[in-house]
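So that we are looking at the same thing, I have put the structure below in C-alpha cells.
Here the complex is missing one protein chain, while the rest keep their positions.
Moving on to chain A:
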C-alpha cells in the first residue's frame, strides 16, 4: 500500500478526510442512490407483509376462498410472500451491482491513500 502523500494535497487527518468525502457530491450521490432504493423497498415489503398478516387475522372468509381444488387464497398469498422476497432480493442485488459497487469502489480507492492505518487486515 502506498504511503506517500501527493504533493498537492496538504497532510490531512483521517477525520478531516472522511468529513470531506462525506460532503462531496459523489458521496452524496451514492447515499441518495442507496437510500432511494432501500428505504422505499423496505416500506413496500413491510406493508405487503403487514397486509398478509392483517388479512390472516381479520379476513378469514376471503383467505379461505378456494381457487383450484383445495388451494385457497391464504396459501397463494403466503406463497406470493416467498415470491416477493426472492424478487426483491434479486432486484436489490442487480441494483447494488450496477449502481452502488462501482461508485463505492471509486470512493474507497480515493480514500485508500490516506487511511492506510486502517487498511484491510486479517
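A few points about this structure:
Basically, a residue touches a chain if its C-beta (ideal position, glycine included) is under 8 Å from a C-beta of that chain, and two chains touch if they have at least 3 such contacts; residues count from 1.
Basically, contacts and distances are computed from a predicted model.
The complex appears with one chain absent; UniProt names that chain "Cation/acetate symporter" among the candidates "Cation/acetate symporter", "Pyrroloquinoline quinone biosynthesis peptide chaperone PqqD", "Sulfate transport system permease protein CysW" or "ABC transporter ATP-binding protein". By the touch rule set out above, chain A reaches the unshown chain at residues 14-16, 18-19, 21-23, 27, 30-31, 34-35, 37-38, 41-42, 45-46, 49-50, 52-54, 56-58, 60, 63-64, 66, 68-72, 74-75, 78, 81-82, 85-86, 88-90, 92-93, 96, 101, 104-105, 107-108, 111-112, 115, 118-122.
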